[in-house]
Structures are given as C-alpha cells and as structure tokens.
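A single protein chain has been omitted; all remaining protein chains appear in their positions.
Every chain is named by a letter (A and B) in the order it is written, and numbering of its residues begins at 1.
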Amino acid sequence: MALPIPARSGRFGVRGARRPPVWRKRALRVLLYVAVGLILLWTLAPFLWLFLSSIFPYKELIAPRASHWWPTQPTFANYLALFQRQEQTGELFLFALRNSTVVAGSVTLVCLFFGTLGAYALARLPVSHKNAWVLSLLVIRMLPTIALVIPFFVIVSLIDYRFLGWGLEFHLFDTKLNLVILYTTFIIGFVIWIMRGYFLAVPPDLEEAARIDGCTRMQSLWRVILPLSAPGLVATGILAFLLAWDEFLLALVFTRSTNAMTLPLFIAQLGSQYVTRYDQIATAGVLASLPPVLLAMAFQRFIVSGLTMGSTKG
Amino acid sequence: MRRRRSEPGPRRLAAWLLAPSVAILALVVVFPLLFALYLSLHQAEPTGGGITLQWKGLANYTQFLFHDDLFWPAVRLTLYFTVVSLLIELALGIGMALVLNQEFRGRNWVRALVLLPWAVPTVVNARMWQWIYAGANYGALNGLMHTLHLLPPQVDKVWLGFDVPFQSVPILGALMGWLGATDALHMIIVADTWKVTPLVTLLVLAGLQTIPGSLYEAAQVDGASAWYRLWHITLPLLRPIILVVLVLRTMELFRVFDIIYIIMQYSIRVVGVYTFEVGMKFLHFGAGSAMSFLIGLMILGLALLYVKMLYSEDSY
Partner (left out) sequence: MKRLALALALVLLVFVALSPASLAKESLNVLYMAQAGYQPDDIRAMADLFEFLTGDSVNLTFVKYDEQHEKVVASAVSPVATYDVILLDLIWTAEFASKKMVVPLDKYITPQMKKDIAPAIWDAFTYDGHVWAMPFLANFQLFFYNENMIKRAGFAGPPKTLEEMVEQMKAMKAKGIVKYPWTDSWNEKEGLVCEFVWLTGAFGGDTFDAHGKPVFNTGAGLKALEFMVSLLKEGLANPKCLTNDENAASDDFVSGNAAFTTNWTFQYGLMNDPAVSKVVGQAKMGLIPVAKAELGKSKYNTASVSGFQGAAIMANSRHKDLAWKYVRFVTSPLVQRAFLTEMPVWTSVQESAYAQTIDKTLPIKSKEIASVHHRPKVPPYPEVSSILQRYIHQALEMKMSPKAALDKAAAEINAVLARPK
C-alpha cells in the first residue's frame, strides 16, 4: 500500500520548464471532452433507457431491440395507470408511495431531532468516555441489517403476543410505526456522526459570545450553532431520507399488506403475473427515483459535503 | 445582561441530550444483538402460535464453521464480489474524479448529473439492470451488441447465466470455479458499480480539491510529466481518502443482499443471501442468528481496522 513520497528533486525533471506544443494542448483538450462525454454516457444511458422503456407500448418493448430503440408510438398510459385508484396496480402503487413518504419522513424527523441533540452533547459538552461513545456509534453504523433481521423478527412477534395477552387491539407487525422504529437503528447513529462533525466545525468563540450574552446552552444551540450548521442539517436530513427511502430488507420481512408496504417492495414484486411487464416496472422505477434524484441534484453541494463529513472525520 | 434561566450543569445537560439517542440505540440495536446471541445458542423454530426453543450450545456455530457445505463457499464468493467490485469502483472513481477536476465547459452541470446513479434506489437499480440484461433478442445489452455488430444477429447472449469465465484457461478457470464466479455475478458487479461509483468519484473529487495547486506548479517547473505528477503527488495525497473509501465500501459490499436477492434470488449465495435463506426461508432462527453473528464479527474486524486508520491518518 505504501506509495513513494513525492520526490521534489525529480530525476524526471531533465526536460526543464518547456511549454508543451500547441497541438498537444489541443489534443488533450479534445481528449478531455471525449472523457467527459464517456462519463456522461455511462452515467445517464441506463437511466434514460429505463425512462424510454416506460413509454414503450408493450408489444414493441418485446420486439428485437436492434431495430426498436425508440417507441414509434410513445405512450404515457403506464404513468396514468399507476395513479388510477380503481386498478389493482394503481391502488398498490399509491399505498406504497404514501407509506414510503410517511415512513421516510417520520424517520428523518425523529432521527434529526434526537440525533442533533446527541451530536451537540458529543461535540460540545463534557461527556465521560467520549471516545468510547463515538467509537461505538461508528461500529453500530457498520452493523449489517441482515444481522439484526432475525432477532427483530422474533422480538416483534413476542411483543405482539404481549399486546394480545393484554387484550389490546394493537400490534407492531405490518405497521408503519414498526418500520419507523426499525429504520432508526441504522439512521440515528449516522445522523449523530455527521452532525457532530458539523458542530465541531463551528468556532467555539461564537458560542462563548452567545453565552456571555446570557443564552443558555440550549438557546445558543438553537440561535447560534444550528443556523451556522444549516447546510449540514439539510444534508443530513436528505441523506437520512434517502437511506430510509431506499431500504428493502426490513420492508421485505416486516410488511404484509397495503398497511405498510413501501415502494422498494412494491417495485421488487411488480410484474410477476403471467408476463413480466417491464414497461410497468420501468414506470414505477422512474417515479420512485424522482424524489431522491431531484433532491440529490438540487442539494448536490450539501450532500457531497455531508458524505465527506460522514465518511471521514467526526 | 439578560436573565439566565436556571440550567443544569454541562455534564447533566449532556446526559439529558444523549439519553434519548442512547435509549433508542440500546433498545433497537444492543438488545436485539444480545438477543441474537441468545437465539444462536438454541434451536429456535416457529410453530403456530409461538416459537419453540431448545438449547444447543455452540452447535449452530460449529455446524457452519466445520460441517456446512455452503458456508465457506458463500464467504469466498462474497470476498470475490467485494474485492472485484472495490477494484473497479476505485479505478473508475479515481479516473472520473481526475477528469471532473479539470476545467471544462458545463463542469458544474456534469458534476451534478454524475450523482444521478447514486440517488436511484437500489431496488430500481436491480430491476433496471435485470431488464437491460434480458437474455432474449429484446434485451437492451443484446440489442446494443447487435447494433454495434459485436454479436452475430442470430445470437443472443444470456448475460445472467452461470458459465464460469476463463473456464478454459488452466489455473485461472479452476480458481474462478473455486471462487464461485459466474457471468451473472460479474454482471451484477457492473450493475452495482454503476450505482456506487458516483459516491467514490465525489469523495475523491473532494480530496483532489484540497491538494494545493502550488504543489503541481512546483512539479511543472521541475518538468515532471503528467504521469509522474499523478503517481507521486496526487495519489499519495489522496491516500487518506482512498483508505476511507476502501474500508467503507468493503463493509457495504461484504453485506450485499438487495441487488443479488432481487435479480437472482437464492442462486447466488453470498453470505447475506445465505443468512436470509437459513433464517427467514427455512425459519431456523437459531442457526440464522449464529450466521448473522459470524458476519457481524467479520465486519466488526473491518470496522476496528477503519477506526485505527481514521485516527492514525490525522496528520493529513
């Protein structure tokens, strides 16, 4: 892994500080644009194909591809069908869309609220064994969901038994609340970790000044530190939302019906009846990607800073 | 000076602020983990109206480690998936970052667009590539191959097939077979790489932007070639960020489940898929928990490595 340290007095420096010839500069320029073009092609082509597939009529979709790259009669019928309550698929889609929004939104708010408080404590207040706390957060963040699914499943069943024993008409299984609780496992640690990084970056003098002006700790958090780390809050919120929006394994195990089924589950199960309706799958795929893709594009800068913060120092 | 409301001492306050998060984590992470440990020492099976438990000691663990035909092949396959994906992701990510770090027209737009695959949900990504790889003449990849005349018009390749690559090459073929590599696995690696590379690219790009331009200028004055600058300035200075990406991605790759389960169900048994099969399909909660624990331990090892690196690389 060890790479040589830059040698300043390079043996390769013999050619001196001559300028490269003009043709070479131009060629490099062309090469650069070709590279950018390739990057864009690799990045966008698969998703464009997904969109194209969604506006293909089914019979053209299963025609030999080499002669059918464009739909001769593009149709948005699939999009309309997904918003049709009366149809089985449309009804399921709308339920899944609602469930995903509610679950991802709630998880984000809950984690952001509690996580920010915790992050502030870990960044600014004296806490005994602080390093141990921070480290254990990191370890928790790295735990694979698959390691928790089985105990979760057994525990949730046992809790539901308790509820039934007490004669309650209430259960966790197949509810959105259950998903919200389970999703916090991998999101709250993430939020604390990133927010702590942002808080550490706020100069302590500012907070001191606020304290001298008579603010309590909480007031200074609310009036000074949070506004200063607003980009961090936005980035963390979006990242948390995307994590929850994307989750599949827990939804697969813990949802049964329209009560709690989320979009990823809906899409994974779509098109298994008789013929594989890839036009429908593509349509639902495009729609499910829209919120995260738009969020990512709009807040690109924030997100990159959040990701950097999240993966490097905290 | 305004009136300061009575507030608890800083230690007290910290405890109050941390309490909800710690309580949540204890409830939804620590307790389930301990419970998994308890389950893993039993034979635990569901019956109508409950779960039956029977003490088995370490039998579940020894079964997987020494007597199971599928456990070690699953570990090997997962390692292969992880290492190959990592190499491709890093090479592509660094390459793309170097390009995006240059000055060109519309650079901000391109940088924003590059993020797109990362935002596409995993499930959508899986189904999208499944459709692209369709093994009939209507599959997009087959269509592309036909349009570019890379495949004869009558031949449709089954991209998600089970042939072992390099089968005819003497040692390499046997090695691939032993690792469990198949065409399908490689195609899934491509699909997964598409989604994740933007993340690597942007992290590396952020790292590139912290390298002072003066270093390059000095090298230019010395007449160092582009290759020399890349190898002796850029990469060494990117080391910390590359290491971080390396460990983060290793952990995420090692626990891969969604994309493989959706495209191939149980026919590519990486450890995640195998655990799910034992625990949630065959409903052996005890054995499944034991395997979860083994995976957890492996990842814990990686996590410790990561922590060590983070704290020893502070000098950069």
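The rule is short, and it goes like this: contacts are C-beta pairs under 8 Å (C-beta built on N, C-alpha and C of every residue); 3 or more make two chains touch, one makes a residue touch a chain.
Remember, predicted model here, so these are calculated numbers, not experimental data.
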item: Selected from A:75, A:175 or A:216 as touching the chain missing from the view; value: A:175
item: Sites on chain A contacted by the missing partner chain, in the whole complex; value: 58-59, 62, 88, 102-103, 105-106, 109-110, 113, 153, 156-157, 160-161, 163-164, 169-171, 173-177, 180, 222, 252-253, 256-259, 269, 272-276
item: Chain B residues that touch the omitted chain in the full complex; value: 45-51, 69, 135-138, 154, 156, 158, 160-164, 177, 184, 265-267, 277, 280-283
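Throughout what follows, only the chains that are shown with their structure count from here on.
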item: Rounded Å distance between chain A and chain B, as computed from the means of their C-alpha atoms; value: 15
item: Chain A partner contacts - residues on chain B that touch it in the complex; value: 1-5, 7, 10-11, 13-15, 17-18, 20-22, 24-25, 28-29, 31-33, 35-36, 39, 44, 46, 50-51, 96, 99-100, 102, 104, 110-124, 126-129, 131-132, 134, 136-140, 142-144, 146-147, 153, 194, 198-199, 202-203, 205-206, 215, 218-225, 228, 231-233, 235-236, 239-241, 244-245, 248, 251, 254-255, 257-258, 262, 272, 275-276, 279-280, 285, 288-289, 292-293, 295-296, 299-300, 302-303, 306-307, 310, 314
item: Contact footprint of chain B on chain A as seen in their complex; value: 3-10, 12-18, 32-33, 35-36, 39-40, 42-44, 46-47, 49-50, 53, 61-66, 68-69, 114-115, 117-118, 120-122, 125-128, 133, 135, 138-140, 142-155, 157-158, 161, 181-182, 184-185, 188-189, 192, 213-218, 242, 245-246, 248-249, 253, 263-265, 267-268, 270, 278, 281-282, 285, 288-289, 292-293, 295-297, 300, 303-305, 307-308, 311-313
